[in-house]
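As you look at this complex, bear in mind that one protein chain is not there, while each of the others sits in place.
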Amino acid sequence: MFPKNAWYVAATPDEIEGRPLGRRICGEALVFWREADGRVAAVEDFCPHRGAPLSLGRVCDGRLVCGYHGLEMGGDGRTVAMPGQRVRGFPCLKRFAVREHGGYIWVWPGEAAQAENTPLPRLPWVDEPGWAHGGGLYHIACDYRLMIDNLMDLTHETYVHATSIGQPEIDETPCSTRTEGDQVVTSRFMNGIQAPPFWKMAMRANGLDDSATVDRWQICRFLPPSQILIDVGVALAGQGGFDAPAEAKASSVVTDFITPETEISIWYFWGMARRFRSEDAELTASIREGQGRIFAEDREMLERQQLNLQQHPERRLLMLNIDAGGVQARRVIERLVAAEQA
Amino acid sequence: MFPKNAWYVAATPDEIEGRPLGRRICGEALVFWREADGRVAAVEDFCPHRGAPLSLGRVCDGRLVCGYHGLEMGGDGRTVAMPGQRVRGFPCLKRFAVREHGGYIWVWPGEAAQAENTPLPRLPWVDEPGWAHGGGLYHIACDYRLMIDNLMDLTHETYVHATSIGQPEIDETPCSTRTEGDQVVTSRFMNGIQAPPFWKMAMRANGLDDSATVDRWQICRFLPPSQILIDVGVALAGQGGFDAPAEAKASSVVTDFITPETEISIWYFWGMARRFRSEDAELTASIREGQGRIFAEDREMLERQQLNLQQHPERRLLMLNIDAGGVQARRVIERLVAAEQA
Partner (left out) sequence: MFPKNAWYVAATPDEIEGRPLGRRICGEALVFWREADGRVAAVEDFCPHRGAPLSLGRVCDGRLVCGYHGLEMGGDGRTVAMPGQRVRGFPCLKRFAVREHGGYIWVWPGEAAQAENTPLPRLPWVDEPGWAHGGGLYHIACDYRLMIDNLMDLTHETYVHATSIGQPEIDETPCSTRTEGDQVVTSRFMNGIQAPPFWKMAMRANGLDDSATVDRWQICRFLPPSQILIDVGVALAGQGGFDAPAEAKASSVVTDFITPETEISIWYFWGMARRFRSEDAELTASIREGQGRIFAEDREMLERQQLNLQQHPERRLLMLNIDAGGVQARRVIERLVAAEQA
């Protein structure tokens, strides 16, 4: 169950560099490629001739050429040409609205016409100067809402990520959750603590004494259908926390773009945006590597949780205060899906 | 959907050299072995004692001995003996008609009694002297009719086999298709062209100048239920093409014996028969290797096409002129299946 009339991250530009990319999004097999004018196109990954996946073909002069018998597909879903054939009567493929934004290719799995009126999410590194952003992609066999739950309740860091970003103070500090229109925000502020290993590293990278007492924050913001941006950081204690001056803190935005592949699997585009030492490509690579290791720790838990829930579909899960972010995000999703079906 | 009262290639003799072979054919699990008199037998791969696969056993003095408790099975499906048991009342296994022909073991999955009146296909290297034949076996997860389509429309060579036998002239030259009783023949003649890499190699092997202009032909012949023999070759331009004298051409017969394993998987026995340098075993091996590499290129396409079609069973495929061979072959198959069910 997911909204179809919504923007999802589909791919990164390097994935369609000089070749088509086949990817299942919200249950449908799509093929993405870059057309001659530089714009990215997406249509069903199904050649109208004999049903071969067009993604096994190649891109020639911006047209997608089927790798089986050479049918040439245009970005509007119409066959442009085929050797020895008149193609005017060929059936059209469904085309999908596509945008490039913030270093990602976004797709609208529903009606392309409706995409025009829906803005893409605002991303700090698009709107403001001085940011660096890096990340990666994981495939995880779970309902996308389990990943939303995961990211809207960071108490799991203490257990799943004990050696990097977890620390007991997360558990001990209550969080608060509020809804702002279709957005849901869960915040936790831990003051006067020692930074955990990942943040000690970031403090050093930022020129701060990593043994200093800090104020730490986590502000998770859910944007429908399934994007989560998390303000995280530490500031020297008493300097204002999240609002402390740049030279007294190490902070960043964890970015989570979650795209359902099927009802029980996702493409998980994770990343981190930061404003300090944003020219330092080596630091970007090292953060990406560390974050990739941390986020891989969630994978087994989520996949096994998914299997457990499938075995016991009748069981009601608890909805504690720490689960409020996920619970409220699900309500937003349900509202959007109900509106689509109405 | 496949005819059951028909001859299919089941195996090659080396596969049953000194041991039984279990193989699923047209949905049924069979076991093949060579009896004491040298004839090949085939029965259900299911021990009447406790259901163990007989193919896990061994062949002793021409009897198939179950590897679990020693039941001895005869080629007629009757239990011959079992240690310490009277076997007269044991239930019989279904036996299948089997023939050896043209270097293959053929099986008749339907009623054995009906097999007597149906001749095996004529194969040039059986009927005439001077031929060499070699080949291999691939397992491919697709409906056998997709492989028939593939072989009855060689325009795919331009795209799937671009670096070996493909060339743009195939696309540019129309083919013609005719039905001869239960056989379907699709022909294409490309005159005054340069030979593609595979045929340049064959010209050299044949003592011809590989830079010469040639006439090239492809004559695909479908024989029900699912055998395809393709006359292919190149002759020095203007020498008569297919009918040119032996010293002016390089030609061969591509042999394709397609056996359904299930509704969505096949055993694909491919090969090539040739009349030039037929004693040259090294050439046979080298052709086999090259052909194996080329035919492996079809596998991913066919398996992915199969998955795509399963996802969209409601979609009608196009039937262009180039598809006529496959379309007419399917009509023959449908007629045979309808006759069986009547």
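The chains carry the letters A and B, assigned in the order they are written, with residues numbered from 1 in each.
By definition in this document, a contact is a pair of C-beta atoms (placed from the backbone, for glycine too) under 8 Å apart; a residue touches a chain by one contact, two chains touch by 3 or more.
Because the structure is a prediction, the values reported are computed rather than measured.
Looking at A:V9, A:L30 or A:V160, the residue that reaches the missing chain in the full complex is A:V160.
Interface residues of subunit B with the unshown chain, by the touch rule above, are 29, 45-46, 48-53, 56-57, 65-70, 83-85, 90-91. Interface residues of subunit A with the unshown chain, by the touch rule above, are 149, 153, 155-156, 158-160, 168, 171-172, 174, 300-301, 304-305, 308-309, 311-312, 315, 317-318, 320-323.
Just so we're on the same page, only the chains that are shown with their structure count from here on.
Taking each chain's centre as the average of its CA atoms, subunit A and subunit B sit 48 Å apart.
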